[in-house]
Every structure is written in structure tokens, then in C-alpha cells.
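A single protein chain has been removed from this complex, and every other one stays in its place.
Residue numbering begins at 1 within each chain, and the chains themselves are lettered A, B, C, D and E in the order written.
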């Protein structure tokens, strides 16, 4: 099982358990999180790249993985993704590099999955 | 003297002193920082909004102020800026709110300066 | 004008401007933020102390000020507040100290205001 | 070997090695860390929930695991733990979610161990 | 009153109030914090520069100011301080820059005070 499948499976299983627990605040937060990336004045691709950069500088590997899946799905090119990575690297510094390595590894697995 | 003038004056005076000190690594970092927002596969407005979100989630008021100036200059609308704020708020949580307040205050001063 | 008045005035004025701007995601986030501290299985005092510690380790002065006002209002004693500060200091380290200094300064102004 | 056993074994083995090394400052810090959660004006359960929230917003999985073990041991209910999670999520934002998933996974293993 | 005097006065006044409050954990933490920079295998100058870099990447202006005072007092040269700044800038990224500006401003005031 590749990283994509492992990430997706754990994410879905745990989100289900979290939401079943019945805490209304958490449930509403999850809904708000999803709505923030819906197209508005900015389109979905722009929003996913913004989410990707924010996740990268905060060094959240799972968040980066999620926004990479979404950004590719909304049509972001490799050049656009790497320019976003570059901004994240400059803003967040060398501590971002290990997360960048894992992001590039994940991106390569994603590329291998595209039909 | 408003916040815009104070911010700009201190920023320029201190950048000058930092660069005069002669540390080559710092000088090169400043150049890389500027280049990261030049248009490429992504245009300048998209890059400034990415920089704005990254600055907001890392809670850097001066960085937010700088990217607000640039984003407005590259044509970002209020709606686009607030959608970027919303992503930053969701990603970074309620600790982002005090920085959002100062950002909105600064944005309002910026708006008052536009001819 | 003391820090309490300045903090409260700016906070209210800016919250009003942020909410007037009409971004629905931001508006909903502000509502969720308020609901998180309503009494449930944990009472309001316990929740405010949890919010206080979270704000302190994330080094958000305005958030600390806000939760100090609320914690005092819900009946938290000085001993309870300082035990919460101690946990925040141990968890977050010496970088928390400057925020602790400002928190104690603010707490003293709060104490002076109590009838 | 489940996560609980793995976490506990590595934690104890490494704490032993760290303390054997003979750095007095580190040894004293470990003692202070333990004392911070002893009952005082606040009881142990309240302090563990404060430590849990602080660990969650700082996104420290091992710290979250440790405080979950302690909070359960001091009698915290699932509702109290999830209300603490909700505050952590609101304060720290969506980057907290991957840590929340791992916390819920760990909590479930803990629940399975209770006699 | 310059920044040095203002910083020193507030720091001393607040430390006094914090320690008078009688929380033993906080008092012991303050003692440990001071001991960490005492000479050992590493001399005081090396330790102050380490503390300076750690403070800079964590973006704690007051901590940076404190370690600048100490590092100068232990004989650190401008070149050594700027090489430490450069490491902090590379490790922590462009969000460090506003703190670097304030550090250089403070350093200049310090230089003006030396007999």
C-alpha cells in the first residue's frame, strides 16, 4: 500500500470516528474547513495553492499531502506547485526542507497514479 | 504619521543598515526573498496572496502589512484578500484573529491613501 | 486610557469591521470560537483556563488578555491562574516569559478595576 | 505491539538515557515538568486537560498521548476530552486536525486496554 | 527613555511581581533559565549566541534583546552576532526579518551606550 492509499484510508477512518463522537463544534469546524476552498472571488486552484503554502510553512505533512491532491485535481501544474513551494521555503526557512522532501516524494506517487 | 509611513520608514532604514553590515548570506537571502514573488508560472497577484496567507498563519504583522501593500498594488480586490484571510483563519485558528484585526486596520489605511 | 480599555475598544471596533465585510466563513468562525467556551461537560472556568494556557503557549498576547478577562469573570482565583501560567511556562519554555510579564501586568490592571 | 506499548517503552528507555547523561539542567527540568501537574488550587484532572490542550495546539503527538493517558487516569470523560479537543482545534486551526486524528486513534487503543 | 531602559525596567519590575506571587514551579523555572547560560563545556559567549539564535527563530523580540545584551557583555563581536543572525534567518525564513530589523535597531542603541 502506497503513501497515498495509507494517507487516504487513515484520514477517512479517523474523520468518521471524530464526527461520530458528536461534538458539534468539531463537526462545524470540519464543514467550515471544507467551505474555505470552494470557488469564490478566487478560483479553487488559487485557494488550494494558498492552502498548500500555509500548510507547508506550518510544517503539516498531512495538510500538504491533502492540498497537493486537491491542487493537482484542480489543474495546478508542477511549475505552479514548485513556485508555491519556493515561497513557502523562503517564508518558512530551512526547517521547511524536510517537509518539502516528503511533499516531493508524495507528489511523485501522485503523478504515477494519474491515468 | 500613519502606520503605513511608520512601517515603510522603519523597514527601509533598517534594511539599509542590515545590508550595509556586509554579511553576504543575509544580503543574498534578501535578494532571494524579493525574487520569490516575481511573476512566473503564477502571476504576481497570486504569489502575493500566497505570501499573505503564509505570513498570516505564521502571525507576522509586518509581513502581512508588506504583502497587503503588494497585493493591492498587483490588483487584488477586497473579496480576494478576505477569502485569503478566511483560509488563513481556518488553517491557523483563532490565534490568527488579533493579526487579522491589525491587518484590517492597515488595509483601511491603505484604502484611504489610494488616489 | 489603560490597556484594558485600549484592548477592548480596538477589539470591538475591528471585529465589527471584519464582520461587516461579509465573508461568511470568517463570520461563522467567530461564532464557533465563542461557542467553544460555553459550559458543557466542562464548566466555563475550566474552559477559559484551557483557552488561557493554549493562548499562552502560542504566545498570543491579545488572546491571553481576553481569556484573563473571561477567567476572572468566571471566578478563577489568582492561584488557579498562576498554576495555569506555570503549565504554560513548562510546556512552552522561556520564550513564554515575555508574554507572562505582559499577562501579569494586564492582570494587575484587571484587579484594580474590580469593584 | 500497540502504539501504547511502543510509546511507553521508547519514552522510558530514552528518559533513562537522557537522565543518565548527567546534565543537571535537563534533570531539573524533567522534575519541574512532573511537578507542574501535581494537584494544587487546580486538581490533577483540570491540569492534565490544560496540558492536553497546550500539547494539541503545539502539535506534539507524544505530549498529547502522554496527557491522554494521564487525563483518563485522573477520571476525565470522553466528553471532557472532546471539549478540550474542540478548544484546541478552534485555537490552533485546521493544522491541528492530523494530530486530532492520531489522538483519537490513540484514545481508542487506550479505551480497549481499560479493564 | 530609550528601548534599552524601557526593556530593562519593565523586565525587572515584572520579574519581581511574578516571583513574589509565590508559585514555586515558576520560581524554579526562572532559576533553571539563568543556569542554562552559565559556563560549562561551552563558554558563556557560545551559550549566549546559541540562546540568541534560538530566540530569533522563535521570533521572541524580548528574548533576542536580552541575549544581545548578554552576548555583547561576554565579548561577542558584531561579525559573530551577524553570523548568528544569518543562521537564524536561513533556519527560520523571511518571517524572521522584522525581528532582525528590531534586533539591529536595539544593537545600535546598545553600541551607543558602551563607554
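One rule holds for everything that comes next: contacts are C-beta pairs under 8 Å (C-beta built on N, C-alpha and C of every residue); 3 or more make two chains touch, one makes a residue touch a chain.
In this text the structure is predicted, and so the values were computed from the model without any measurement.
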Please provide the labels of all shown chains that the missing chain touches.
A, B, C, D, E
Missing-partner contacts on chain D, residue numbers
10-11, 14-15, 17-18, 21, 23, 25-26, 29-30, 33, 55, 58, 60-63
To test your reading of the contact rule: which positions on chain A touch the chain that is missing from view?
59, 78, 82-83, 85-86, 89-90, 94-95, 97-98, 100-102, 104-105, 108
Residues in chain E touching the chain absent from view
32-33, 36-37, 40-42, 46-47, 49-51, 53-58, 63, 77, 79-80, 83-84, 86-88, 90-92
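One rule holds for everything that comes next: only the chains that are shown with their structure count from here on.
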Listed by label, which chains are in contact with chain A and with chain E?
B, C, D
Based on the averaged CA atom positions, which chain is farthest from chain D?
B
Which one of B-D, A-E or D-E makes the same contacts as A-C, at least in over half of the residue pairs?
D-E
Reference chain C; chain at largest CA-centroid distance
A
Quick one: superpose chain A on chain D by CA and send over the rotation angle as a multiple of 5°.
120
Could you work out how far the Cα centre of chain A sits from that of chain B, in whole Å?
23
Could you grab the centroid distance between chain D and chain E? Build each centroid from C-alpha atoms only and quote it in angstrom.
31
Taking each chain's centre as the mean of its CA atoms, how far is chain B from chain C in angstrom?
27
Multi-chain contacts in chain D, i.e. residues touching at least two other chains, fall at 32, 36, 57, 83, 86, 89-92, 94-95
When you draw the chains as points and link the ones that touch, which shape shows up: line, ring, star, complete, or other?
complete
